[in-house]
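Only a single protein chain was left out; the remaining protein chains are all shown in position.
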Amino acid sequence: MQKQLRWTAIFAVMLLALAACTNTGGTSQSASGSAAASTSASADTGDDPEAVCAADEFGCVEVADGDPIVLGTALVITTADADLGQDSQYGAHVAGDLRNEEGGVRGHMIEWDDQDDQCSAEGGTTAARALVADPQIAAVIGTSCSGAGVPAAQITSEAGVTMVSPSNTAPSLTDPATHEPFYARTAHNDKVQGAAMAQFACEELGVTRAATVHDGSPYAEQLQQVFADEFVAQCGGTITGQEAVAPTDTDFRTLLTTIAAGDPELIYYPIFTAGGALMTQQARETAGLEDVELAGADGMQSQTFLTTAGAAGDGVYTSGPDLAFENELYQDVFLPAYYELCGCDATLSVFHAHAFDAANIVLDAIDEVALEGDDGTLYIPRTALRDAVFATSDYEGVTGTLTCDENGDCADPKISVSLIGNGAYERIWPED
Amino acid sequence: MNDTMLGRFYRRAAGLGLLGTLGAVYVALIGIVERFEPRNIVTGYLTLGLLTAALVVFVTAYRATEPPHSWGIGPPPRQHVLGAGVLAAVIGAAGVALFLVLNRALPLDAVLVNANDRMSEILGLGLEFPAGALALLGAGLAFGVAAGGLRLLAPRFRGPLIAAVVAVMLVSLMEPFMRVVLLQLGQNAISGFFYQSGGLTVPGAIIVAGAVLAIGLANSLRGEAVRERVAEMPADQRRGIQIALFVVGIVFLLVLPQLIGSFLSEVVGTVGLYILMGLGLNIVVGYAGLLDLGYVAFFAIGAYATAILTSPVSVLGWGLSFWVAIPIVMLIAALSGLIIGAPVLRLRGDYLAIVTLGIGEIVRILLLSDALRPWTGGAQGILQVPPPEFADIDFFQPQNLYYPILAFVVLGAFVAISLANSRVGRAWNAMREDEDVAAATGINITNYKLLAFSLGAVFGCIAGAFLAVKLGSIFPHNLNLLVSITVLSLIILGGMGSIPGVIVGAFVLVGLPELLREFAEYRLLIYGAVLIVMMLWRPEGLIPSAQRKRELREHEDDEDQWAHQTGVPTAMPAVERPGP
Amino acid sequence: MRLRLPERLSFVDLILWGLRVAIVVFVLVGSYATLSQGVLGFDGWRTLLIVGVAQGSIYALIALGYTLVYGVLFMINFAHGEVFMAGVFTAFFAATALADSGILNGNPLFGLAIIFAVSMVTSMVVAVILERVAYRPLRRAPRLVPLITAIGASLFLQYTFRSLYGSGVRSYPTIEILTGTFDIAGVPIQKTQVVVIVSAILLMVGLYFFVQRTRTGRAMRAVSEDKDVAAMMGINVDRVISTTFAIGGLLAGAAGILYVFLFNSVSFSMGFLPGIKAFTAAVLGGIGNIVGAMLGGLFLGVLESIGPFLFLDGLGVPSTNQLRDVVAFTLLVLVLIFRPYGILGRKE
Partner (left out) sequence: MPAGLTDGVEQATMTDAAADEVEPTRGAIMVVRSLTKRFGGLVANRNVDFDIPQRSIVSLIGPNGAGKTTFFNQLTGMLQPTEGEIEFNGVSIVGLGPHQIVELGVGRTFQNIRLFSDMTAMANVMVGRHSRMKSQWYEAILHLPRVREEEEATRQRARELLDLVGLARRYEDESAKNLPYGDQRRLEIARALASDPKLLLLDEPTAGMNPGETGRMTEFIGQLRRDLGISILLIEHDMKVVMGVSDRITVLDYGEKIAEGLPEEIRTNPQVIEAYLGKQAHA
């Protein structure tokens, strides 16, 4: 054993020496920290691809003639939230398939490299690294969960890969102080959804006392905080209590009894389906909460909630993206393709339309900035692509008319409130 | 060989055949056959999905050809070996065929999620119903003959043959790793020749199998001679070879990240974190014999302490540099090890396991709770944890963060080895074997347990610190019990108390699932299976430390079982028997 | 001669004493503060008590499995939570089939009997197979080995059922006769809670007489005294241990259905946390002691539902309900440190 020790000691010394003088050139990506967005340099060098690509800080994606344009996705397709990610993935793929039917973009077919963000910081990091390492990836649709979004946005921005998220709603991702240059999203900001439900509660329901419950996820905790602040600020209501549960909890009666003691008129619990259904059932059974309004958010808007909550679900309000897109693109074109792709007859979750729009925005941007080389190779300058996406305005998407601001918020902030009645979500607010 | 012996031999073979069926059906029903199907082993011919089911039947058939321990009078005659193999394999295949019939008749997929048509199609070798079943029986026959043949082969040939087959599978599974490495080295041609859509090409497979077979044969035929020549080689010449190997090892380790690109460096970095934790838990469980199921508590404390100290937006907002924060984190680690360890270290075995599990959960919930949100950020976690700075190297890139992690892993291994061979290591060994007698020979049990616990805590916290820096942000949700169980599984697989064991365990149980996404979904199922199988088949682990091999090799020396029994059980504190 | 005063009060004793004082002070101050605020009225506390008793009786039933197995093997069956899950997760399919065919609500007693039977038999089979495959070969192995196998078995069973039945969370169809409340002495109590408490007591009394009065019960007690001596008395030790696991499984299967009456949600990971809590109850009552398991279960259930609000709310701690598991695990740690032999056990 003594011999083994000497070797490790010598090795340690050599290692420290070498670590000190590691040159930074080893990696292909530029070593500068999170690169500030440099404006695209393509304008003045005309459309000579080599010059444009050389001028672009992150270079170009080179797609040889006949090769497909590859887009990456980083969505949660394993763990308990798999429905959320799978739903978005189908939405994005439908956008690609529709383009391919019309001959693809600039004659190149669209293909996907699907990674799993595992709805965690570790998963987001691994997925982003895998996509960034492949130079063929032009842009990324992802991530599903905000927790995965934070590290993924940093990694993709450092490599100059544009990433558009269909379902990240955490405000910090598009907060000017912490916004990563190559990150945008078509999902609405939680501030919007929380405020919308507060406004609905005040004006429509005339509620003045409310309690909130979250399940420890960044999404739910953020939503209930915004709701509480807006409820007090906007209509002078009082918050009788802010409580929390664990996603694995099954007994809510204890919590509901303590909430009942503060006699709120409305309970806002923007948590996910499993906990939401149980809480709804047990709230109906709790003494003192007989005539309390129950309100949730888009995390509970799913088919499984209706079946598991059963009769107790009737009369529950849920906020969420305004899904009643009457336009025929959603009903007659998107949904049939979606059902055919997923082999199911109901959408798995609520963010498929946002993924569809995100993919279309990226594909349009590629079409706009791509340059043809004389040998037929397509060059897509990365910074130009990013700027084209951020320049999107009044884009007629399925989720509304989308305009991206300089911090990456592209969602059309149309939030609607639905009332659950006889086994379905009926949109009741706003009326227009 | 009289009839009753023969009867028993064949009955046993039939039983193993049934076991083969159960195994194959189990593998199909949990969806491995369907999920692994897209991954080719030999493109166009053999896929991983079908291979796993087939492997189960083949292994049970091969087991059937082996005479039971109590046989005693030499191997059974040739034809019976073949007969037993065929019987087992055919029963196995017939069972699977029966299951396919059942699956068509009954709506099993209403209950069992994976009992769908796609799975039946794969298991039925892609053929329609009657043909599929017949094909299965044929395959069973072939497997039986192969199993019997393999058993009859002289060991000299059998070893290399098995090695060749395993090599083909491993090289094929390593496809994502090799493709990126070859890409990085600009060797697209070679990559194109060997690999195609995720698996080995036929010529590629043949070359790999041929090469391994040749090496194996050479080794078994002239291996002895080579080993002798090396043995009598003069000491300094042998030392020369050792130094050469060592230098090659270092150079490889230092060049590795540039070789494998950023994604694989990220994976190797994660494996490095788990090696660090493995080294720490190895001291607690492997050396001192304290089964700690709450090791994630120290991982979390390290991560949060670093995040709070270094992030400019944390409650302290000091924004210290990583290198200044690390010693403070190590101090916090030692302290938390003492505070958590002190009250619980008098407990033994099961009780200590469950208490540490409880403490791990308490720490996780508190970090997540609104009560501590002002300090730990609650559900929002702590963001903007800056990477370490050193001579303007961008440590956010995994290729660069790899080096500090490697440095701490080497340091950790050095500390662990030094302790193992010292007076402290002997005291831990003695304590693990018999606590009362260790006290009676002058060892202060509580102090040495606390020492092991605190050292383990320091390792865990350093790994946590690197996690915080690697992700750039810390959320409490993934710092849960599964981390503790992952670390426990990797030291059990590698071998409790063995440093090389921890390293191998980490690469297999943490590295592999990151590379092969199919495995990721079954990661925890595989961990559970690893813990059970290792304890039943090889409790001392894959690369056991000498001390552990003597300790856990129970059944070899049966005669002193009784002596072992008479020793006073060190198990439970004296407790009251059930019933009034 | 070096005369050194023997250090009586070692570092560890200091921390233990500090812990004792801190806990007592904390509980008293917290309770006083909450009660003085008087936020929750009398019937509020009563509801919490009823919820606690109902949940506690489920913990007690599962705890019996731990106590029985511990009695004969001196080992904690970490995978017992999964045995509990296996039964009720499998019975879900039976329940949906019965509901769709109208039998469940048409002839509820018969329907419930089938659901209980499916759950109890499945749990029993899983428990017996678990013992035969994972624990029997390791009976002579060093202390750590079967413990690690049990942890492995717990993970393996959890993720096997996840792959077999899918990872989603399901809920049982509603059973009409169990909805609504009973009025007992003017106090409206959920029907499900009453059924759970009564069934738990019946099962426990049944088990108690089984262990004390029947031949198998006597054999179980003999094996728990000394396996080797019992073997010499002609008791087939392996069969007795297998029976013990079977009985533990049956009780866990029944507890599963009762659990669903209270909290109608079923998933592959539903067994782990109740399993740990049931172990806490078993130790709290005095591991190996059947009556102890019941007392331990009830005490833990009540403490878990009343504790967080009572101790923490008065001190202004936000979202006390989020810390319910912290209270349960703190109780586990304290019991194991200060009174590992439990309420009914004796320090030898």
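When the chains are written out, they are named A, B and C in that same order, and each has its own residue count from 1.
Keep in mind that, in the parts below, a contact is a pair of C-beta atoms (placed from the backbone, for glycine too) under 8 Å apart; a residue touches a chain by one contact, two chains touch by 3 or more.
For clarity, every value in this text was computed on a predicted model and none was experimentally measured.
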Residue among B:Ala64, B:Val212 or B:Val424 that touches the chain left out of view: B:Val424
Candidates B:Val355, B:Ile443, B:Ala463 or B:Val483 - the one touching the absent chain: B:Ile443
Touch list for chain B against the chain that is not drawn: 414-415, 418-419, 421-427, 429-430, 433-434, 436-445, 451, 455, 547, 550-551, 557, 560, 563-564, 566-568
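The definition used in the following text is that only the chains that are shown with their structure count from here on.
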Chain-level touch network, classified as line, ring, star, complete or other: complete
Centroid distance [mean C-alpha coordinates] between chain B and chain A, Å: 34
Distance between chain centroids, defined by C-alpha means - chain A, chain C (Å): 40
Set of chain B residues in contact with two or more other chains: 365, 368-370
Residues within chain C bordering two or more other chains: 318-319, 322, 325
Chain A-touching residues of chain B, taken from the complex the two chains share: 180, 246, 250, 254, 257-258, 261-263, 266-267, 270, 365, 368-370, 378-381, 383-384, 390-394, 396-400, 403-404, 406-407, 410-411, 413-414, 417-418, 420-421, 470-475, 477-478, 514, 517, 520-521
Chain B-facing residues of chain C, complex: 10-12, 15-16, 19, 67, 71, 74-76, 93, 133-134, 137-138, 140-149, 151-160, 162-166, 211-212, 221, 224-225, 228, 276, 279-280, 283, 286-290, 312, 317-319, 322-323, 325-326, 329-330, 332-333, 336-337, 340-341, 344-346, 348
Residues on chain A engaged by chain B in the complex (per definition of touch): 1-2, 4-5, 7-12, 14-16, 18-20, 22, 24, 26-27, 29, 31-33, 78, 116, 120-122, 125-126, 129-130, 132-133, 147, 150-151, 154, 158, 172, 178, 214, 216-218, 220-222, 242, 244, 246
